[in-house]
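Removed: one protein chain of the complex. Kept in place: all other protein chains.
Letters are used for the chains, namely A and B, taken in the order the chains are written, and counting of residues starts over at 1 for each.
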Amino acid sequence: MSIDTQLFEGKLIRLGPINHEKDPDMESRWTHDLSLMRALSRQPALPLSVAQMKKKYEAIEKEVDESKKLFHFTIRSREDDQMLGFTRIEWIEWTHGTCSLKIAIGDLLERNKGFGSDALQLLMRFAFSELNLYRLSVVVGDDNQAGLRFFKRHGFVEEVRRRKSLLRDGQTWDLIHLGLLREEWQAMQGESHHE
Amino acid sequence: MESNLLRGSLVRLAADEPAMLGEALARWHIDSGYLRLLDADPTNCFSAKQFTEWIMKDQEKDPPPFYLVSVRTLKDDRLIGFIGLDRDVYPHGDAFVGIGIGERDFWGKGYGTDAMEVILRYAFLELNLRRVSLDTFEYNPRAIHSYEKVGFIHEGRARKFLLREGRRWDLLFMGILRDEWLVRKGN
Partner (left out) sequence: MSDLLRGELVRLTAENPEVMASNFFLWYQDTGWVRFLDTDPSRLTSEKKWKELLDKDLDKESKDEIFFAIRTLESDKLIGFIGLFELFKHHGDTLVAIALGERDYWGKGYGTDAMRIMLRYAFYELNLRRVGLIVFEYNTRAIRSYEKVGFIPEGSVRRVMQRDGKRWDFKYMGILREEWLARQAGEVNDQ
């Protein structure tokens, strides 16, 4: 990788900005998939109308601009620029070099095609090589085994288990924090690239 | 019905005017040793006016993001610290708690531990929470010991989270479940 390798171009997808005309419709539909909403947040899963989604996008861009601790990208198909999902780096602590991340491929049918992995690779490179962060955290519920497998496959290590933190469907679940350190990411790069 | 919910054996938790707490926070904030035990934010000096405004701004939100209470000694009602407890815990019922004893004279004498006992009782008996969480720094053994005494269980660590004085330190997570706390009280 060199200075002029594109940060936002992956093999299958690219990271892009919010498209305020096309995206609210798409994401409004995803918000009706409550298991996806549950995978992304501890707030009660709630579907959003297109109008509510538009407002949300405005709020996101405002927060990105004002807080300086947040980056939000859409994940878009290289073929037709369709929004496949989104990913974000949030809760950045600049003096410690830490952050938390989220990633979602919205449509059930578009998962397991490698889009998430492609996007995560881009995001990690952006975090470590452009933002110069030291460690990435991600928080996943124990009721999201697919999510846990995904991050572990990419080298994240389980670090914290907050016991029975979640209550869903009348059952409790642990909330798991996973982390990845820069040296661990660099070691993985070393395995896959020879420069 | 428990009427002295906010009263411990050494301290009581109180709602003070924002200006009063703001002034105390500003004073304690000058002690960077205290700050580095308290917070991941870079240590900095803020005025009493600034603190007071922040407190008031938060309390005006609907709902306020956390409960912020003063810790006062029972003996002479001295304001020695504060406790913050997450308010937006719905629907899972798990709140983060944070405590700071700003007056160094009151470190290591059980005041912080007592305050923590009181807030847990409030959390479980009044707020009906299911669990209380906290995070603390690897280099703060006094706090870790105090939390263990109160019943918090270690749940893991975010490795090398903090960068201070040129080296990295872990961020420890601890938690206590309502059921666990009830069993302790039963004893």
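List of remarks:
To be clear about the criterion, a residue touches a chain if its C-beta (ideal position, glycine included) is under 8 Å from a C-beta of that chain, and two chains touch if they have at least 3 such contacts.
Fair warning: this is a prediction, and the values are worked out from it, not measured in the lab.
Although one chain is omitted from the display, it touches the following shown chains in the full assembly: A, B.
The hidden chain makes contact, of the residues B:8, B:22, B:93 or B:175, with B:93. Summary of contacts with the chain left out: across B:9, B:47 or B:128, the touching residue is B:128.
Within chain B, the residues in touch with the undisplayed chain are 62-63, 90-93, 127-128.
For chain A, the residues touching the absent chain in the complete assembly are 28, 31-36, 44-52, 55, 108, 167-170.
The definition used in the following text is that only the chains that are shown with their structure count from here on.
Within the complex formed with chain B, the residues of chain A that make contact are 42, 44, 93, 95-98, 134-135, 137, 157-167, 172, 175, 177, 179, 181. Of all the residues in chain B, the ones that touch chain A in their complex are 40, 42, 90-94, 130-131, 133, 153, 155-163, 168, 173, 175, 177.
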